[in-house]
Every structure is written in C-alpha cells, then in structure tokens.
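What you see is the complex with one protein chain gone and the rest in place.
Naming follows writing order (A and B), and every chain is counted from residue 1.
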Amino acid sequence: MTPILELSGIDKQFAGVNALRDVQLRLFPGEIHALMGQNGAGKSTLIKVLTGVLESSRGDMRLAGEAIRPRSPLDAQKLGISTVYQEVNLCPNLSVAENVFAGRYPRCGALQGFRIDWAEVHRRARELLARIGLEIDVTQLLGSCSVAVQQLVAIARALGVESKVLILDEPTSSLDDDEVQKLFAVLRRLRGEGMAILFITHFLNQVYAVSDRITVLRNGQWVGEWPAAELGPQALISAMLGREFAATAGAAAPMAAADAHTPALLQTTGLGQTGHLHPIDLNVRAGEVLGLAGLLGAGRTELARLLFGLEAPDSGTLSIDGKNVRLANPADAVEHGLALCPEERKTDGIVGELSVRENIALALQARQGVRRFMSHAEQTALAEKFVKSLGIKCTNVEMPIGLLSGGNQQKAMIARWLATDPRLLILDEPTRGIDVAAKQEIMDEILRLAQAGMAVLFISSEMSEVVRVSNRIAVLRDRRKVGELPGGSSEAAVYELIAAEHEHA
Amino acid sequence: MQSDKVAATPLVPPTPAAATPAAANAPAAPSSYTGFLKNNLREYGMLISLVAIMGLFQYLTDGTLLRPLNLTNLVLQNSYIVIMALGMLLVIVAGHIDLSVGSVSGFIGAVAAVLMVQYEWNFVATSLLCIAVGAAIGAAQGWFVAFARIPSFIVTLAGMLVFKGLALALLAGQSVGPFPELFQKLSSGFIADPLGGETLRTTSLLIGVVAAVLLVFFKVRGRMNLAKHDMVTEPYLFFLLKNAAFAIIILAFSWLMSTYKGLPNVLIVMAVLIVAYDFVTTRTTVGRRIYALGGNEKAARLSGIKTQRLAFLTFVNMGALAALAGLVFAARLNTATPKAGLGFELDVIAACFIGGASASGGVGKVMGAVIGAFIMGVMNNGMSILGIGIDYQQVIKGLVLLAAVFVDVYNKNK
Partner (left out) sequence: MLKHFSMLMKHRLAWPVITLLLLLAVNAAFNDGFLHIEWRGGHLYGSLIDILNRAAPLMLVSLGMTLVIATRGIDISVGAVVAIAAALAAWMIGGALVVVDGVATHVTRFPMPLALIAAVAVAALCGLWNGMLVARVGMQPIIATLILMVAGRGIAQLITNGQIITIYYGPYFFLGSGYLLGLPFSLFIVAAVFVALYLAITRSALGLFIQSVGINPEASRVAGVKARAIIVGVYAFCGACAGVAGLLISSNVKSADGNNAGQLIELDAILAVTLGGTLLTGGKFSLVGSMIGALIIQTLTYAIYSLGVPPEINLVVKAVVVFAVMLMQSAEFRDSIRALVQKPARGEVRA
C-alpha cells in the first residue's frame, strides 16, 4: 500500500538553529499514527510545516503521490489536510452546525451565493456528526458544549471538507477518561473508513490504546518508525530520550536527607483540579529537595500552579506548617513563604521592557508592599549580588531584560525568587535553555539552599538532574502520582516506575 | 475587544456526547418549558421588559403613552436611534465600536442643509450624495481600524471630534433650514391614504393587517419547515403565545396609528431596514461571517473568511446608516443645527447592549438591538411626559446600560 502522505528530508531552520533536520514521516490511509517526542523534539514544528503555518527550508511533501507545498492553513485544508488543535479553534458564539460549515455554507434561493440554506446546513451537519457517532442538537451554541464535544465538532468539520489526512494535536489534554474513550471510538471509526490520522500526544497509555504505528522525533531529527505492537514502553521512552537507561544505580549520593521526624512544611491531601490533576498526596519538609519526575504532560506544572495559588483546587486540602490554608492568589502564597519560578518565563516570568534590576527586585518588592520601597541603590545592590552569584551575563543591571538571552533571563527569574528568601521554593524547569556550566551552578545553589534549611520542589525534564539533586523523588504520570522513590535512585528506576503503570493499566 | 480564546470549560454542564439513542429520524422531544426558557431567557426577557416598561409608563402617565398622537411622536422621535442601531450592532458583533455616529449624522444633516437650502439642490440627489458621503466617512474610519489596526475607540473618538468641528464650520454656527417640503415628508410625512375614510386612515390599518398576517404566515411556515427536519425546539405553547402577541401588537399599533394620521413614512423605512438587516444577519453568508469574525477571529481567518475586509465593510455600512439617520433627524427638525447628533452614539450603543450584544463581539441580534432601541425610546418618551428632567434621564440611562453590560459580563465569567 502506498502512503497517502509522505514527508522526506524535511529541514526547517530558525535563525540558524535547526528545528528540523532530515525528518521523514509516512502516513497510510486507514491508520492511526502517533507522533512522539519530548519538548523541543520538533513535533510542533513538523505539524506547522504540514499544515502550512511554516514552510520547510528543504524537503519533499507528497499527498497521494503529488508534490504539495501548503502555504497557509487554509491551503492545507483545501489540499485535504485538516487539523484539530488542542485549543479548539472554532467560534463559541455560533451554533454547532454553523461551525461545521463556517465559510462554506450551502446556499440557496434567488440570491444565489448569498442566502444560506439553513435546512441543508442542519441536515448535513447532523449527517456528519452521525458519521462519527455524535447525536446532539446541532442548533445549540458551540460554547455551551463540553470541550470533548467541541473537538468532535472540529473533527466533523474536517470530514465536511473531505480531508484525507486528519491531524490531532494533543486532543486529550482537556478530556476526562470517558471522553477520551469516546474520542478513540470515533478515531477507530474514521480509521475504518480509510482516513489517515496523525495523533500527537504525550500520554503513553493512550498511544498504546489506539495507535497502529509510532514515529519518534528527538532534537529535531527522526529517530524511527515502528508498529506500536513492536515498541514497548521502555523502548519508546529510551527512543524519546536518546539513551538506554543505565541499569547501574544513579550518580552521587544525595545530600543528607532531612530528618524523617521533621514535620512537613507543606502537605497536600487529595489536592486535585478536575481536568488538570487527579487528587494527589504530597509533603515537603524544610531542608529537603523533593524532585518531581515525570514525562511531559504528567501534571507537574499543574501541581506547581495549584501549590502557588495560581489555580484553585477542586478537591483536597493544602496545609502549611500543619494549618490548612487557602491560597487565592500568588500574593497569598508569597506571604506564606512560598516561591514559584514558572516554566513559561516569557508569559509568566519576565516583564520584558523593565530592567534586569527591576525584574529581580519585583517579587521581593511585591511582598514588602507599596510603601516599603527599596531604593534604586538597594535594588541595584540586590540585582548585582545575584548577577554575580548566578553568573547572569548582562552589560549592566539597567538593560531591559528582554534583551538578555533566554538562559540569562531564566537565571534572573531564579534570582527574583531567591531574593524573597522563601521557605519553599518551587522551581519549574529552571535549567531549560541554560548552558551546562550554568546548570551545574544552579544545581549546586539548590543543594546549598536546602542545606541552609530551604525546602525545594524541583521539577525538571532532565531526569539525571532530578535524580542527582533530590532527597526524595515523587513520580507523576498522566496527571497522577504513581509513587515515590528515595533520593539516589537510578534514572532507570524512575522510568520503570513510569512505564510499569502502563503495563498494569 | 476581540478574544481569540475559546473557553476550555463549558459554560453549562456538558451535554453527553450521544444525546438521543434513537435514530436520526425520530422526532426530537420538545424541550421542557423551563429548559427552553432558560436558554432563551435573554431574548424573552427583553421582550417582556419592553412590554413591562410600556405598561409601567402607560400607567404612570395615565394612559398618555399609548395615545395615537404620542405613539406617533414616539416613533418619529426615535427613528434615528433604530436606524443607527442596525449598523452599530454589526460593528459591535464584529468586535469594534463606533463613537462617531452622532457627530457624523449631525455633519451629514449639515451637508444636506447646505446643499438643499443654500445651493437649492434636488432633495433626491442630495440624499443619495449624503449617504455616499457617510459611507465614505465609514470607509475612512474602517480603514484605520481594520487595516492599520488602530483601536476602534480611538479612531472613532477622533472622528467624533473631526465631524463635530466640520459640522460647526459648515453651518457657520447657525441653524440652516427650512428644507424643501418633499424632503420633510421623509420624517414627518405619513403614507398616502387612497382608501381613507374620514376618521380612519384605512390604508394604514390595512397595511397593519397585512403585516400581521404575513408575520403569522412566515412564522408558521418556518415552524413547519423545522418540523419537517425534526428541529422544532420551541414548545408549541410559547410559539402560539409569542406570535399571537406579536400579531395583536401589530394590529393594535396600526389601529391606534390609523386613528391619528396613519403610519409615518419613516416607520416604513425603518420596517424595511429592520427586515433587511435581520435577514442579512441570520440568513446570508456575509452576515454569518461577521459573527464568526467576532467570535474567534483566528478561526474565522482559518476558514477562509476575509476578516479585515469584513470589519472594514461594517464601518462603511455604519457610516451610511449614520448618514441616513442624520437626514431623518434633520428632516424632522426641519433645520440642521450644530447641536444635532450630540449624544446619539450613547443611545445607540446602549440600545445594542440592552438588546443583548456582547462587548467582546460575536453576540447580538438585530431584533434585540431594535427592542433595545425601543426600550430606550419608550423610556425617553415616558420620562419626558412625566416631566422628569434630563439629568435624571441620563442617570437612569446610565444605570440601564450598566445593568445590561453587567448581565453580559456576568454570563461570560460564570
């Protein structure tokens, strides 16, 4: 059988950086194909090339044997490639039927070309929805439907334009288990009709539940393509990460673990948020580094946001020093001595046009309040202290932080939170985009802080770091906690714990 | 004003994916009364509010409100609001706002006055030119908003200034009038009455009867059509009551009007425009595209909709309607004054919001805006009859606007 979609030799460069290098992909009609890879592996870039958002620098794309080069999402759609995005890109103020046909209404009447044949619109919408097993009132507003239904409507829309290829970009992130099963039923049905489906996800069990073949990308390069049945979870993980786990035990022995009798500084009991995190029990003690390990999408950032008051939990309790607290906003959390260095520094972290000095001083100043103002000199001294201790490369602390490189921005963010002298510091991917030497510096700093009595919650996708620096490791997978391991466990042990859950599932 | 994000969490409890187990041909059970009411609360609420407010003022004014003379005045005094509300609704649905409509309509009135009175142009040519000028003004503002991406409130706020100044300059600070008689007929004339009796303008009554019959006919046919496709959602009782009420109102209204001077010309103009715009926004591709644009611009663009051009066109349309309203207003006063248009935009915007339009775009119905305009009009009229000062009137108007927007924001944040 010939593939319906074939990519070969795809290159894509951004300002000299290779986002994709010699990537290939084959999609056959009547299959569900999973595209996997860690953050930064190039999945989204490849999808953007496929859907016409970006144009590849080099390479071939063939649809049904014919060379194509989509220049815009509309172009790709017209060629027969439809995408359903994670953030459903439809209009919530229009009805279901209208969304299925937006821009392509069946017309009628004397004013040929203007008047919409609503009866036809509704009839055909219902037909399309029936094809995927959805029977709902097509006249209701899309906004009043659940995300799961909205996604199915997006799929119906793709059917309506007679797509040959359907791309689903992280479709299950906002769905609960039942809805996921319903989606999969739809996908299987479509597969039976001959549709080629490309399915991007990071949920391991879902990959195995529904895909026929798996393609793995890593660091912008194609690693391999396997039938799902032939690639076990451990092999998949090592393909995504790029190395076999050493069977040998992990690196340096952990720093002196906090006394087991030390009362928990922060404790959660059944803390969860519907749709984002299953109820979780966790505790962190002063002077210890708790590592939060898991693959992309395991729920680590969601947990961090709950702990810091950025999101409100739907269930469970959070207690600090033994007393239940309700954190309505980050200011509350800061008052209790918490600090969060967020993952997305661009949107949640840096205030671009302000100087390095102001950015570093911001959180401390926010805690001190409006009146107790740090003078210019004090702010400068503070900023320069951290510039030195963390090795932030900038001409001086007055330059706008937006001009710093990503790595240096990250260091400034860490500096901001260290300046507040917190009792519990949550670091979400603090070493992303930082050079090796700097990573080491930060790791050492974390250990120093813990020794001085600070509690640290350390989230990182670099398992080696987590393993090396944590006193304990909590392992998350698919938004629930699957277990805890003592510090000094090997990476292999962690991955086994992650993979094991799947096999028992 | 535009928002790209679709709420990830449902606004009401999620509907199960497979709602009815039966085959597609099984008749959908008519929703329970309360369920239907809840979904269409806003729409019915407005209608009921209008009726309630009319009833309230009718009582407070000892019956003056619904006297034929007053009804006629009511229609004539508020016609320009309705006309402009039609255009403003499209602008708001597209996610923008137009604060210049008052000044533009005043300016166009001034242009018309100067051309007709000082240069003695023919009134038809003048009117057409004026509407064209209005459209051109709308095009200019629309260009800045849609293509140069400058926030609409700044562009139109500046536009408000420009045309206020130009109107003043054109009129040299005076009032210019009177207009040729035929032109006056636009606003203060009534339709001809070939079948007229002595006390009753029978033609008007006849038109009212025909309108009521047509309304019932189209509604019934529409419902039968829906039934054919098993898509009836409105319970029969409500359907009956609502359309009976409408028919009775139309009949009563035309009766009352025909006992005075009959139906005003401007009412016919309004009716035609309302029907046309309602049709465009509910049944044509270009109309629905505006809603898509307002709901999610990115998605609309991805569907191939030319969003910039569409936004541009809504402003052109607004300009033309503002010009028409300016003509109507000037014809009614029989002069063009420098103060014409002052504060119109607030009435018009308030009408749209009361009628259910959403500040973030994508939501709003033509009929809603019309009802909103009527509510404003009845309030204006009723409060004037009661002798309530302009000051209180403005405060009350502000409160009504607040309530309307509040409901909208509350619904959004739920």
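Convention: contacts are C-beta pairs under 8 Å (C-beta built on N, C-alpha and C of every residue); 3 or more make two chains touch, one makes a residue touch a chain.
Since the structure is predicted, the reported quantities are computational estimates derived from the model, not experimental observations.
Trainee: Out of A:Leu340, A:Val356, A:Met454 or A:Leu485, which is the one that touches the chain we can't see?
Mentor: Touching the chain that is not displayed is residue A:Leu340.
Trainee: Could you tell me which of B:Leu60, B:Val114, B:Ile150 or B:Leu226 touches the chain that is not displayed?
Mentor: B:Ile150
Trainee: Looking at the full complex, which residue from A:Thr274, A:Gln368 or A:Ser389 touches the chain that isn't shown here?
Mentor: Only one listed residue reaches the unshown chain, and that is A:Gln368.
Trainee: Looking beyond the chains shown, say which of A:Gly133, A:Gly352 or A:Pro486 touches the absent one.
Mentor: A:Gly352
Trainee: Contact with the hidden chain only, please: which chain A residues?
Mentor: Touch set of chain A with respect to the missing chain: 308, 310, 329-331, 333-334, 340, 342, 347-354, 358, 361-363, 365-374, 416.
Trainee: Could you pull out which residues of chain B are in touch with the chain that's been left out?
Mentor: 1, 97, 144, 147-151, 153-155, 157-159, 161-162, 164-169, 173, 346, 349-350, 359-360, 389-399, 401-402, 405-406, 409-410, 412-413
Going forward, only the chains that are shown with their structure count from here on.
Trainee: Express in whole angstrom the distance between the two chain centres, defined as the mean CA positions of chain A and chain B.
Mentor: 46
Trainee: Going by the contact rule set out above, which residues of chain A touch chain B in the complex?
Mentor: 73-74, 77, 87-94, 98, 102-105, 107, 111, 113-116, 118-119, 122-123, 126-127, 130, 133-140, 143-150, 152, 174, 179, 182, 275
Trainee: Mind listing the chain B positions that touch chain A in their complex?
Mentor: Residues 5-12, 14-15, 17-21, 24, 28, 39, 225, 228-229, 231, 233, 283-286, 288-289, 291-292, 294-296, 298-300, 302-305, 358, 362-363 of chain B touch chain A in their complex.
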